[in-house]
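Here it is, the structure, as structure tokens.
Only one protein chain is missing; all other protein chains are in place.
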Amino acid sequence: MLYSEKVMDHFQHPRNVGKMEDADGVGEVGNAKCGDIMKMYIKVDDKDVITDVKFNTFGCGSAIASSSMATEMIKGKPITEAIKLSNQAVVEALDGLPAHKLHCSVLAEEAVKAAVDDYYTKKGVKPKVQE
Amino acid sequence: MLYSEKVMDHFQHPRNVGKMEDADGVGEVGNAKCGDIMKMYIKVDDKDVITDVKFNTFGCGSAIASSSMATEMIKGKPITEAIKLSNQAVVEALDGLPAHKLHCSVLAEEAVKAAVDDYYTKKGVKPKVQE
Amino acid sequence: MYVYADNAATTKMSETAMKTMIDCMENYYGNPSSLHSVGQEAATKLVEAREIMARYLHANPSEIYFTAGGSEADNQAILSAAAAGERKGKKHIISTTFEHHAVLHTLQKLEKQGFEVTYLDVHRNGLITAKEVADAVREDTALITIMYANNEIGTIQPIAEIGALCREKKIPFHTDAVQAAGHIPIDVEADQIDMLSLSAHKFHGPKGVGVLYARKGMQLVNVIEGGAQERGKRAGTENLPAIVGMAAAFRESCENMEKNKEKITALREQLINGLEKIPYSVLNGDRTHRLPGTVNFIFEGIEGESLLLLLDDKGIAASSGSACTSGSLDPSHVLLSLGIPHEVAHGSLRLSVGEYNTPEEMEHIVNSVPGIVEYLRNMSPVWEELKKGERKHFLQK
Partner (left out) sequence: MYVYADNAATTKMSETAMKTMIDCMENYYGNPSSLHSVGQEAATKLVEAREIMARYLHANPSEIYFTAGGSEADNQAILSAAAAGERKGKKHIISTTFEHHAVLHTLQKLEKQGFEVTYLDVHRNGLITAKEVADAVREDTALITIMYANNEIGTIQPIAEIGALCREKKIPFHTDAVQAAGHIPIDVEADQIDMLSLSAHKFHGPKGVGVLYARKGMQLVNVIEGGAQERGKRAGTENLPAIVGMAAAFRESCENMEKNKEKITALREQLINGLEKIPYSVLNGDRTHRLPGTVNFIFEGIEGESLLLLLDDKGIAASSGSACTSGSLDPSHVLLSLGIPHEVAHGSLRLSVGEYNTPEEMEHIVNSVPGIVEYLRNMSPVWEELKKGERKHFLQK
């Protein structure tokens, strides 16, 4: 099979799908020309913990699954931890992705970072995302 | 099938096989290197009619069948008719030969001519074989 | 219900083809080149299969070369005409932008060897005209290779007109008829085709076997060198079971063509009528000049692979020209060559149906697709932006 059971589960039953009207940070990465766009919304409490997260994705099965997995992995986590989310971690959590689909996990990592970036920008804090 | 029923019949039950000790004419054509040798013996009466004919052949199925057919076609015929035997006639009588086997019928024609040649030579008559 | 609607990718073997093939494997296992009766019985089967293929193409048996499939036949046809052209100093080839990769990659190989290729534009409707071909002809044109019917969108080219043109200009004409053979009538005589490729598994025959038709007088170069099989033009022990299986399937398809065409066209229309109701969707390729069973739609705002996987979940097997299905970054070259922008080309869906499908199955498809499209659009940030007017629609409605 092309995808692991984990990928198929997250693709068929994606967690945290949707928009968030009152997000504290929103990140959008990818572009329609390449066939993948991920938009991630985060809600952050005053202790810098991500209390809620939502995503909208235009893309293939692994793009949707990667987005879903990433949201699960950062939900309830402090921002400082969320920005450390690596694409490898997403891939591992999904029990692997086909080689030509790895870019989807990279997009998920980037979407999280973009959302955090936006959160810091909105707060007027210098983003620490790019280390 | 590679061969017609006629060819198979003449190959499996060749007519007039054998040597003839007191032949009036003997012809041998072909060579071992090429994988076909035909030797033909004729007995001719005083009216120049071929009363008996025998052959020995080293060669493939169609070589044996062509020899056999050729002997049948000239047996009982006047020499003057026998020398007109063409390879096409042999092929037709055999209901055809595969293209790459046509040379076998040519050998049969040549064997008859060589035997007649030998007969004329022995009689001291100028051979009329090559017209 | 499981609906197999991916017959352009490959088909299930017909019972006839299967039986013929199994009988051959069991009872005619000899090598047709062997002299003994086991071999000669196999040789007889080979002759019969060649006659069947020839008959239904309106060709001569001596013009039929068995290959291991459509790709090999395409390669051999094109390389042969190129070699013949080169000997006369002709190194120009005319083709189209949306040929199968078996054609395009062979042409690219030739380009590296100094050939020049004119790729005709296939326009938004996926059709070229004989006039456009004529305009591209040069003194040094060695070959015109234009597919009979396209594998992704199903459009059928005016092959007879192009054939007539080629004959008039004395330029060899090859057509990749892999999608057409067994589905629409082909007559190499009437169509004035010089070389033609077909592949058995597209018409309920076995995989791994095809035909290169090459008109008498065409000089072939070998793609596979070795033994003297296929009159020295294609080496390798003949794949007799597959060859007789192909012949059985081809005969069956051709004998039932009219009946099947009618049935399949009705199924196709059911699909088109149902799916074109989906907002911001479009049918790719000309509405009428198309194969009986091939339908290709684009739905804006979604990506094809997700659509396929969710359809599969509902028991529908389909395909897409989405980049993600091919492992490349670009969506199918066929969709792009129609002038469809990348942004929407990702959202394509090909449904290809055959005589084994039913109206009930079409209903199931027509009932399933809209919901899935809507679901995916709701998940899509692109759709959100389209709705808000932050992004401009490419498609109407």
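Order as written gives the chain letters A, B and C; numbering starts at 1 within each chain.
One rule holds for everything that comes next: a residue touches a chain if its C-beta (ideal position, glycine included) is under 8 Å from a C-beta of that chain, and two chains touch if they have at least 3 such contacts.
Given the structure is predicted, the values throughout are model-derived calculations rather than measurements.
*Asks:* Over the full complex, note down every shown chain the hidden chain is touching.
*Replies:* A, B, C
*Asks:* Pick from C:13, C:59, C:267 or C:366: which residue touches the chain that isn't shown?
*Replies:* C:13
*Asks:* With the missing chain put back, one of C:77, C:93, C:240 or C:254 would touch it. Which one?
*Replies:* Of the listed residues, the one touching the omitted chain is C:240.
*Asks:* Could you tell which one of C:58, C:105 or C:167 touches the chain left off the display?
*Replies:* Answer from the full complex: C:105 touches the omitted chain.
*Asks:* Specify the residue from the set B:23, B:50, B:63 or B:91 that touches the hidden chain.
*Replies:* Once the missing chain is taken into account, the touching residue is B:63.
*Asks:* Would you write out the residues of chain C that touch the absent chain, in ascending order?
*Replies:* That gives, for chain C, the contact residues 4, 6, 9-13, 18, 21-22, 25-26, 29-31, 33-39, 68-72, 74-75, 100-103, 105-106, 108-109, 199, 201, 206-209, 222-228, 235-242, 305, 308-309, 311-312, 316-320, 325-327.
*Asks:* Taking the full complex into account, what residues of chain A touch the chain not shown?
*Replies:* Listed in rising order, the touching residues are 1-2.
*Asks:* Go through chain B and note every residue touching the omitted chain.
*Replies:* 8, 11-12, 14, 17, 19, 28, 32-39, 56-64, 100-101
Just so we're on the same page, only the chains that are shown with their structure count from here on.
*Asks:* Hop across touching chains from chain A and tell me the fewest hops that reach chain B.
*Replies:* 2
*Asks:* Averaging only over C-alpha atoms, locate the centres of chain A and chain B and give their separation in whole Å.
*Replies:* Centres of chain A and chain B (C-alpha means) sit 92 Å apart.
*Asks:* Determine the centre-to-centre distance between chain A and chain C, using the mean Cα coordinates as centres, and give it in whole Å.
*Replies:* Taking the average C-alpha coordinate of chain A and of chain C, the gap between them is 40 Å.
*Asks:* Distance between chain B and chain C based on Cα centroids, please, to the nearest Å.
*Replies:* About 57 Å, centre to centre.
*Asks:* Could you tell me which residues belong to chain C and also touch two or more other chains?
*Replies:* Chain C, residues with two or more chain partners: not present.
*Asks:* Enumerate the residues of chain A that touch no fewer than two other chains.
*Replies:* Residues: none.
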